[in-house]
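Just one protein chain is left out here, and the rest sit where they should.
Each chain carries a letter (A, B and C) given by its place in the written order, and its residues are counted from 1.
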Amino acid sequence: MDTTDLTTAPAGSKTIATTTKTVLREAGIGIALIALIIVFSFTPHFLSSSNVTNILTQVTINLVLSIGMTFVILIGGIDLSVGSVLSFCAVVAGTVMTLPGLDPAVAVFLATISAIVAGIGFGLLNGLISAWWAIPSFIVTLGTLNIARGAALQVTNASTIYSFPAAFNAFGSQTFYGIPLLFLIALVLVAIGWFVLTKTVFGRVLYGIGNNEEAARLAGHNVFFYKVAAFTICGVLVGIGAIIYMARLNIASPIIGIGFELNAIAAVIIGGTSLSGGRGSVVGTLLGACIIGVLANGLILLGLSDFMRQMITGFVIILAVILDKYRERLTKA
Amino acid sequence: MDTTDLTTAPAGSKTIATTTKTVLREAGIGIALIALIIVFSFTPHFLSSSNVTNILTQVTINLVLSIGMTFVILIGGIDLSVGSVLSFCAVVAGTVMTLPGLDPAVAVFLATISAIVAGIGFGLLNGLISAWWAIPSFIVTLGTLNIARGAALQVTNASTIYSFPAAFNAFGSQTFYGIPLLFLIALVLVAIGWFVLTKTVFGRVLYGIGNNEEAARLAGHNVFFYKVAAFTICGVLVGIGAIIYMARLNIASPIIGIGFELNAIAAVIIGGTSLSGGRGSVVGTLLGACIIGVLANGLILLGLSDFMRQMITGFVIILAVILDKYRERLTKA
Amino acid sequence: ADKPVVGLVMKSLANEFFKNMLEGAKAHEAKRGDYTLKAVGMQSETDVETQINAIESFITQKVDAIVVAPSDSRALVPPIKRAVDAGITVVNFDVALDDKAKEEAGLKLAFVGPDNREGAKMAGDALAKKLGAGAKVVIIEGNPGADNAAQRKLGFMDSVAAGKLDLLDSRTAHWETEEANTVFSNMLTAHPDIQGVMAANDSMVLGVVKAIEAAGKTGKIEVVGFDNIPAVQPLLKEKKLLATVDQFGQLMAANAIDKALGVVAGGKPLEGWVKTDIKLVTSDDVK
């Protein structure tokens, strides 16, 4: 027998409880999602395969932004600029994609790169400013929200960019056994995000910083680097989100993306990630984004008035989080 | 010799430093404001008395909302619903004010009461939900943002309410030696807010909760009550803000107030209140709101394009907070 | 029970203009009694996503016709193309889809709606006539990027050119009352000699008129707007608003629905621009 025996009995049960808890953390939100789906399934068409395609399409962009937002919120930050930056990335990419004389494949490639670079640029700006001066990211990204929007309007002189290569436009509506290709891309990003956060040293340290920044610093981790990295990752995802937006809607314009930040934040929080950092997961975010998407779709199908729809959306956001609290209590008892 | 002498020297010098620091906390933002004013004063008309009247008018509503937001942020919360709730309060008050057959004075009185009651209602809702289930107020107020907007649209069926009593409309443009009456009312509210926060037991406990909620609870304070109270106070100010809005623009509509929450939060943070609660002041908020107002006004007078204006606004928001950091460092050294 | 179903996609229902349109459509549904109306609006003028989602839902629900006021003249082309391909009759109204985008998508679609540029020019001309050549004016624009906002600005510019007006400034207030009030107050400081204002919609007129009142310049500055919403009726009466443009929003959707049902019933497909009425409303029209 070993030194660990003292608490074996309660500890054994604790372990199981702990594991169950971790699983239930996501499962709880999953249950809310399933409940929602069951409610709506009484609506005609809701479960039709074409509607499922619709929902997945509609979830995609928010999901991509939410993945990046999860990284930022995990280190205790927030990014209000994602909607504006998405718009900026899109107009930059749109400009590149419609440059005269470019081969379509080259144009799409260069545009994708430039969207991501633009996203990284703003991510770096957000991260560097907030980490260097220790300024709340809320205010920094409120600033870059305005900067990116103004820049997008300036670059395009407020006009919409369109006429992308036909193949690119077609790509955006492609489906695979009814599942939109764009959604599959988003799923791959979820998987990468999950892997990075749970399986790598990088992810481990991010969680650590979100939990206790000072302890992470004193354990020899470069907190500055990680903070900037989290915002930069978010920027990369915004850049990808911009390309997805363009593929889906076949336009790029300086007025798109307004309010996207709130949707992304809502998805992350409904998905169980703590606003104060250190706790949460990308899988939860996936479920959170689905809840928001299903809700929006189902309420339209129900044929409710728009005003009612908005009110119900508000209720359900709150309800989802309240339910999550009860689940948390249940798993604790 | 006694046991007390250990820190005599540092303690003494630190006291002075502390007081200076407190003063400088606001003074720093004041300096940023003055710098901004000096820069703009090279623009023709900026310092003209009619423009000063303009600026003060334009600052008023944001200032009123920001006072309430200060209370909420001080206890570590946030209120995203203020813009929507303002709209809801306005349409309720507008409906009451235009009830047929009411004496104008009575109509205005009842309308004011009903706006405040509506504000209190939503404040209570925000406070009760977030305190009872310990849900981040970010998500609760994101929910009520939608609920209030939907309700405002439902109540009015999306139409604008107008034709208020003439005296009420006139009252909104009244000035007193060039200072708008509405701004004076806002100043009185600042004074009351300052008094409550710094001079009353209620205010000190609020700060205490923002500092360390658990400690406040252990000291026997009813944290639940104080949290609800902070949101309710914010609701009262939103109600007053709605009446001020109606007096200024002579309409009430379900689409007003979009984005007001971000402006209010920006004023509070630029004013030096910490987003994590426990530190800050209403006087700082006053200065923060003035910075935002002066900036918006000055940039239009400079004749910059709308797009440039938006970008510069973003820069200045960030710059103001960075400057504040340097001031903080200076006062620490 | 076999009544055809018509999906109506509008822009921001928070805008009275669309609210009136919705009411008109509902009255029309009740009056005709031979079709079912399903209406969807958005939460803001720029919420392209919700519109596209709504069209996709209508395709899923296999409605017979879709009547749509696009929030973006290009972004809505692909989903509308999908609807047409699914055999749904689509009518575009209020804001025209972009011709080039339609052409590229191989989409042929008629537009039922007003000429925003022409309407704005009517209002602008009224202002020019009242003030005379050389008068100093400013424009308060709608949302940058919105097609009707751009058209209306062009219309105002036409009037500026035709009436030889002196345009001092042109800025957006995003269709918003409070922002228009702020923007115009500040314009008034920068240019104390403004004689006339063209606002791209009447919500902004409300803010502008109030700014004039607050500056004590009532009667010294003429204002024109667009939409003819109820809230500006008193202003017209008191001559605080010189003129506005009625585009009969209430009838616009009903009109478009009639056209769509005609096609559904086996009529000929529509083509080109079915212009709807616009009318200048001045203080003289209000008693």
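Keep in mind that, in the parts below, a residue touches a chain if its C-beta (ideal position, glycine included) is under 8 Å from a C-beta of that chain, and two chains touch if they have at least 3 such contacts.
By our rule, contacts and distances are computed from a predicted model.
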item	value
Record-based protein name (UniProt) of the chain missing from this complex, from "Cytochrome c550", "Acyl-CoA dehydrogenase family protein", "Ribose transport system ATP-binding protein" or "Monovalent cation/H(+) antiporter subunit G"	"Ribose transport system ATP-binding protein"
Absent-chain contact - pick from A:Val205, A:Ile269, A:Val283 or A:Ala320	A:Val205
Positions on subunit A contacted by the hidden chain, ascending	2-4, 6-8, 10-15, 17-19, 199-202, 204-205, 207-208, 211-212, 214-222, 278-279, 332-333
Touching residues (missing chain, whole complex) on subunit B	1-8, 11-12, 14-15, 18-19, 199-202, 204-205, 207-208, 211-212, 214-222, 278-279
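Note that in this section only the chains that are shown with their structure count from here on.
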item	value
Category of the chain touch graph - line, ring, star, complete, other	complete
Chain centre separation (subunit A, subunit C; CA means) in Å	35
Multi-partner residues of subunit A (each touching 2 or more other chains)	153, 158, 306-307, 310
Subunit C: positions in contact with at least two other chains	13, 43-44, 144
Residues of subunit A that touch subunit B when the two form their complex	80, 129, 133-136, 138-140, 142-151, 153-154, 158, 262, 265-266, 269-270, 275, 305-315, 317-318, 321-322, 325
Contact footprint of subunit C on subunit A as seen in their complex	44-45, 48, 50-51, 54, 57-58, 61, 153, 158-160, 162-163, 169, 172-173, 249-251, 253-256, 258-259, 296-297, 300-301, 303, 306-307, 310
Subunit C - residues contacting subunit A, complex	13, 38, 40-44, 46-50, 52-54, 56-57, 59-61, 72-75, 77-78, 82, 98, 100-101, 104, 143-146
